Structures are given as structure tokens and as C-alpha cells.
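Got a structure for you, written out below as C-alpha cells; questions coming shortly.
Every protein chain of the complex appears in place save one, which is left out.
Up next, chain A:
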């Protein structure tokens, strides 16, 4: 959670000068653009930002704002955050069961479910009923999915497939596995091309 203490412009600069790999905190930054409902305890007219208009804020009335603003306001005790619909023990339990049952990846409630859970639970756990259970459940779902991802990467490499289709992956999940997968493929490529110089090189470039 560096982003809350760092000005957003810094991040924009960082994005501009980004190197190839993505930092998890950068994914988190993207997740902060997701909208979440808050109940403000102040009143303020509409605010006009480059990214769009926000508000108006009326005390006691729910309003949708990006997560970064919600967390900022929350830290200054200016609002209560209403957790997203899916952040509910029953729904997550269902999702976990489904995720465990299915071989393929099941659709996730939000493209940034992991980041949002972490952000909201770290900063607004008092507004989220059963925060601990939710944390465990989301971690379970995440673990299941990452295990699946590793498994499929493993079979991808061991079966020497040329391509694979992976639906319903979130940015964070792709980002987690990207570096390792690419590196290992590169490594394998090198090993193979050293092992069998010449004849089958063309085929291996498929990787």
C-alpha cells in the first residue's frame, strides 16, 4: 500500500517510464480505479476531475467513487465504505466451492478481487462485516486459482504445447505467473537449443 502515501502523479510518471514487467503495486494502482460505494459524512458539490465527475456528496446518501478516493476519505474518517456485493461470506463460499470443483478457471466477481479485498480489508475492516472470514475465503480462492495456474503451466511445458487458452484470469494472476513462466520458457529454450543444435531448432522457436 504505497500508493496511498504516494501522490498519484508519481504513479502516472512511473507508468509512463515503465519497464516490461509489472509491479504488483502497479496492478494495485489500476485496481484503485474500480468504483465502490461510500456513505460520506460531509456534503460537497460535484467535483470535476480529469477522469470524470465525482459526487455530489451528501451526508448519509450512498455515492460511488473510485477506491483511491474512498480509502483516502476513509483514512480521514470522512466516510463509511459499503463493501461490494460480492464481498459477502456466503457468496465467496459458493465461489470457493465452484472454483475447487471446476478444472477451468471460474469467472471472478471483480477483475481486481484480490487487490480490492486487500485494500478494503486493510483500511476499512471496521465497515466490512466478517472481515476475517472474507480475508480467508479470498485467500483460499486465490490459492486455488494460483495452484491451477501452476498446474496448467506445468502441463503446458511438460507437454510441449505451442499455445494455451486461459479464460477468466485476472491481471494480478497473470502478473504473478508471467515472470516465472517467461523466464522458465526462455531457460528451457536455451537448454533445448544447446542440447539439440541444428535440426529441431525451428520447431522450438514456437515457444
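As a convention for this text, a residue touches a chain if its C-beta (ideal position, glycine included) is under 8 Å from a C-beta of that chain, and two chains touch if they have at least 3 such contacts; residues count from 1.
Rule of thumb we're sticking to: contacts and distances are computed from a predicted model.
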From the options "Ribonuclease", "Alkyl transferase", "WD repeat and HMG-box DNA-binding protein 1" or "Carboxypeptidase O-like", the chain left out of the display has the UniProt protein name "WD repeat and HMG-box DNA-binding protein 1"
Across the whole complex, the chain not displayed is touched by chain A residues 39-48, 56-62, 73, 77-78, 80, 82, 129
